[in-house]
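Complex shown without one protein chain; remaining protein chains in place.
Chain naming follows the written order as A, B and C, and within any one chain the residues start at number 1.
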Amino acid sequence: MVQTEAFDLGAEVDAMRQGRTDIGAIASFVGLARDMNEGSGVQAMTLEHYPGMTEKALAALVDEANTRWALLDVTVIHRVGRLLPGDPIVLVAVASSHRGEAFAACEFIMDALKTRAPFWKKEETPKGERWVDARSSDDTAAARWDK
Amino acid sequence: MVQTEAFDLGAEVDAMRQGRTDIGAIASFVGLARDMNEGSGVQAMTLEHYPGMTEKALAALVDEANTRWALLDVTVIHRVGRLLPGDPIVLVAVASSHRGEAFAACEFIMDALKTRAPFWKKEETPKGERWVDARSSDDTAAARWDK
Amino acid sequence: MKAHMLYFARLRERFGMADEHLELAGTTAADLVEQLRARGGIWAEELAAGRTFRVAVNQDIVTLDAVLPDNAEVAIFPPVTGG
Partner (left out) sequence: MKAHMLYFARLRERFGMADEHLELAGTTAADLVEQLRARGGIWAEELAAGRTFRVAVNQDIVTLDAVLPDNAEVAIFPPVTGG
């Protein structure tokens, strides 16, 4: 679930569907490192995390998604370490019988991950290094799922 | 956009992000042929379409998504011909700077495709062949996007 | 006024043809549907007022009050079920 190496979206989704014929929908998401954030160029970023709590927090998100929707499989992979613009950071893939549930669960997991999983980004810019501040838009996105 | 051959999700998404560093989010969806529909087993299905209108309808959906959201790239592939349970039918992948727009546009395109693109499914079941009826849930899903 | 008719999916099978060329008696999509219904049998049944079908003119879905251009490509088909 947490790794420094790159992941392969196609391989992860193929692994989900291999040998089964009950999946009707796989919604997936890949988050990538951008070369621009808050108006300045980003040359690289380093992702730090809280080993132990990260795995626990991600497993809790997946459990909650499984409680809220009828899902057949869920994969979450988050990279840590130093990444360059264009590098994939996070992958979420959700399999379900129906597309509405797959989409909702995939977006829920991403929104919740942004506010509940202990990862921190530090960007390298022409002006030096800076820790990325949490975004209020992420809190807003996550709060949509509160009942 | 319309083809009989299988598609490769990983290759399509890699092609989107190759050589660029401005994409922050790629939301994608794969729809698969299931072995079960409306309570009976499905041994195979055949997808028929309206050549010419299909391409026009899909291009119109993509144009509409580009008008509604700030998107960096969109890929839509729909298969036709005879497919077996477990086979991928449709792929939609949307790249954007931000995840909210990528998710919304991907789900919009799938919902709109289900009601506006001229494809028809015929299923082979133990009781013989049957044309799949349109679902009211698809109309409901598509109507969510009407302003 | 001529039209090139196309039929798809269940309607193609029921009508026993994928396409045909027609000389139009009226001017709108509704007139055209009425002309086909007048054939009776499966045509009257499948295109009866309560049945759900779609009409596309030159590859755009239209409502029944649409006026048909000459030499239009007119498709009649069931609600779509792709994806």
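Everything below uses one rule, namely that a contact is a pair of C-beta atoms (placed from the backbone, for glycine too) under 8 Å apart; a residue touches a chain by one contact, two chains touch by 3 or more.
Please read all numbers here as calculations on a predicted model, not as lab measurements.
Trainee: Thinking of the complex as a whole, which visible chains are touched by the chain that is not shown?
Mentor: By the stated touch criterion, the chain not on view contacts A.
Trainee: Looking beyond the chains shown, say which of A:R17, A:R34 or A:H78 touches the absent one.
Mentor: Touches the omitted chain: A:H78.
Trainee: Which of these touches the unseen chain: A:V13, A:L47 or A:L71?
Mentor: Touches the omitted chain: A:L47.
Trainee: For chain A, which residues touch the unseen chain?
Mentor: Touch set of chain A with respect to the missing chain: 31, 47-50, 52-53, 56-57, 78, 89-90, 110, 113-122, 131-135.
Just so we're on the same page, only the chains that are shown with their structure count from here on.
Trainee: What is the distance, in whole Å, between the centres of chain A and chain B, each centre taken as the mean of its C-alpha atoms?
Mentor: So the centroids are 23 Å from each other.
Trainee: Any idea how many Å lie between the Cα centroids of chain B and chain C?
Mentor: Centres of chain B and chain C (C-alpha means) sit 26 Å apart.
Trainee: Just curious, how far off is chain C from chain A if you go by their C-alpha centres, in Å?
Mentor: Each chain's C-alpha centroid was found; their separation is 48 Å.
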